[in-house]
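Written out below as structure tokens is the structure these notes cover.
One protein chain is absent from this view; the other protein chains keep their places.
Right, subunit A next:
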Amino acid sequence: MDRKQCCVKLSVQPSRGLMDEKFIVLVQNALPGSQLTIRALHQCEDGHSWEAFGHYTADTTGTINVSEDPSIRGTYSGVEQMGLLWSLRPIPGSKPGLRMRKKNIQTPMEVTISVYQGHQTEGFADLVPLSGVVVERWYMAPGVRRIPVTEGGLTATLFLPSGPGPFPGLLDLWGGGGQLVEYRAALLASHGFASMAIDYLTSKFTMETGKMVDNQYFETAYRVLQQHPQVCGSKIAMIGLSFGTSMTLKMAIYSEVIKLSAAVCISGSHVQPVEGSVEEIMGFFQKNAGKTRFNEKNEAIWRDLLLPIPTDPSLKADVGRLQCPLLLVVGEDDQNWPAQESALDIKEMMARAGNSHLLTVLSYPNAGHLIEPPYTPHARSSTFKTVEIQEKVMCLWGGQTVEHSRAQEDAWKKILVFLRENLYGGRNPTSFSHL
């Protein structure tokens, strides 16, 4: 047995972290100057396998520190501390159009990180690594409580941070695919916000009656959150992505009941029939479905459905009336929604109305539509089914992996600071320094 091989020690610190926390991958006791491959492997809930790898050369002390040393090539290159996670992609031979989303957020994402002799690019399953460790990535911090909410006909889940509270509240909305998506709310609760993930397109009510919910549904969610004994009723914000942005702006501006302390709108638009119901807004987009384009891979591009940005004020949420701070997050390569054009128009409208001091825009070149919490794989396209179109389409989201992943990391940090400032009144949080 080759003793030298056994010496290689691989460690990942921390071995259990939150999904948005950085880790340090360290290889020690390797032969100085030796060529090694560090690889990450994850099997997601759907049973698909995802992998990422980088090619390294051990230094004169026989050490590789992924946060300091460059990967020469692989699924990522350069000095990329978290490259083993954000560059994960389905292993060769996987079916196309996959997107990684964790449904059960009460268990961690398990990633096996291993180090192999030489610079390997394929056939990892047939190789024996020199060393391997398992890393757990959690959406929920210890003590965070997950509470299903059905009160008032809602289909929602409330995540409460540990402790007595009271905590500022957050309403969390996803987009046109519907379903009850919990992971972002769980992570936000791990950062001290009582967060309610809401299913507003495929709720129990909608599935049973065939009818879409109306404004009251969101107001009920707001009231349930506000009245919770551990929620600070005067500090509630809303965060929406894609179609969730449309709902967020609608509620922030027009609702008599909902009084937000802040709003975060990711990859969305203010273009919508003003005073339209959820159904009418959906219908408005559907009407323009003819503007769908397809690229050479036959992937659907939907960004034109809302272009050009209308001049007719009845077709745009009146952002000039906003009374709370608004953070817009935009991917400049968004192929699904015209987020960038919308952001520009929002900026103009607010400048004219005199409330642009409330607006912050984060715009990322080469980032796509799905700007999510950091360190999960980037999907430039994936199979998608909206509640309107009952068949699956290969949807082009956009974005180049490296820049999109950087955008996710940067945007998330800034979203947390924005929420902290507006909901806790804190400034420059020290406690985010490990993110």
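We take it that contacts are C-beta pairs under 8 Å (C-beta built on N, C-alpha and C of every residue); 3 or more make two chains touch, one makes a residue touch a chain; residues count from 1.
Throughout what follows, contacts and distances are computed from a predicted model.
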Omitted chain (choose from "Phospholysine phosphohistidine inorganic pyrophosphate phosphatase", "6-phosphogluconate dehydrogenase", "Acyl-coenzyme A thioesterase 1" or "Large ribosomal subunit protein bL17m") - UniProt protein name: "Acyl-coenzyme A thioesterase 1"
Among A:26, A:133 or A:274, residue touching the chain not depicted: A:133
Selected residue (touches chain absent from view) among A:70, A:177, A:283 or A:429: A:429
Among A:54, A:178 or A:192, the residue in touch with the chain that has been omitted: A:192
Touch residues of subunit A, complete complex, unshown partner: 1, 3-4, 6-7, 9-10, 14-18, 21, 29, 31-32, 60, 62, 108, 110, 112, 114, 128-136, 138, 141-143, 161-167, 190, 192, 232, 234-235, 420, 424-426, 429-431, 434
